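Here's the structure, in structure tokens; my notes come after.
Left out: one protein chain. Kept in place: all the others.
And then chain A:
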């Protein structure tokens, strides 16, 4: 819970990780390139006081994670969104057993989401069934740019991926977090294309598709899809730290998301350990659209409460004190609505 100026915010961090990128776990040069890329993101976008030494950045462990994420009691609940990266790291990047054990030890504070990969075929379906039972999964994190043998990427519309979505539906895994990294194959097309989310969201209207990084670097394509698909959500991982270095850009991201999606489908994420949630929550509560950006309405306190926690709490059935709950907003000018009801396709 975060309190400021008499307002109380129930905070859910919808994207954290417990990773191990230490040299002994790096399988090849790409393992180092990957964590170095993360570290450049971290030190490029963090306030100076929040920058960690490189060695600390490689691995945090459960004890430190609990301190970092839940410091000062600001964050009420956090959700693991692990990336496998088995081609880059011997024991994978996200530490499944360590994170799952931590979530079991703190069920009121942590939810563990797992991952699947359609390129694991039939065996992967059996595995997902077993994982869902053991981990009581309510969500999964999908990283479409993950490498797998000869393959360097996949799409949500791959036929095998649909088999996995069908199984998710059967198992009650309703929250599908999609991270659109630079998918390599096929190279002919834009590696960050989010069009496959559109198709999957249309075909599985009973699943929620949370697009991490709100589709960045394709914010415009993402907003357009989310306008037409009421079950598509924006995760603010990587977008929210712009609040520090590029506040006017962040204002435009929030302005666009609010315009196209409305206030009920945007989720706060620190992307820990890329960044820590405390400073992001504090900055976000204090943040406002600059006055000269007249094209956007100011961010209301209700919007901030929803983004910081209430929206994610609803997706994950997390308990929220009755006095902190808020009703849904009206539809935006552009949506959400049924695709058939909107003549948007020609625009």
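The rule is short, and it goes like this: contacts are C-beta pairs under 8 Å (C-beta built on N, C-alpha and C of every residue); 3 or more make two chains touch, one makes a residue touch a chain; residues count from 1.
In this section, contacts and distances are computed from a predicted model.
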Listed names "Amino acid ABC transporter permease", "Glycine cleavage system protein H", "RNA polymerase sigma-70 region 4 domain-containing protein" or "Metal-sulfur cluster biosynthetic enzyme", with the criterion being the UniProt name of the chain not displayed: "Metal-sulfur cluster biosynthetic enzyme"
Option touching the unshown chain, where A:91, A:148 or A:185 are the choices: A:185
Selected residue (touches chain absent from view) among A:144, A:174 or A:252: A:252
Among A:224, A:268 or A:284, the residue in touch with the chain that has been omitted: A:224
Residues of chain A in contact with the chain not shown: 30, 33-34, 36-37, 40-41, 43-46, 48, 51, 53-54, 145, 152, 181-182, 184-192, 216-220, 223-224, 242, 244-249, 252-253, 256, 259-260, 295, 334, 344, 346-347
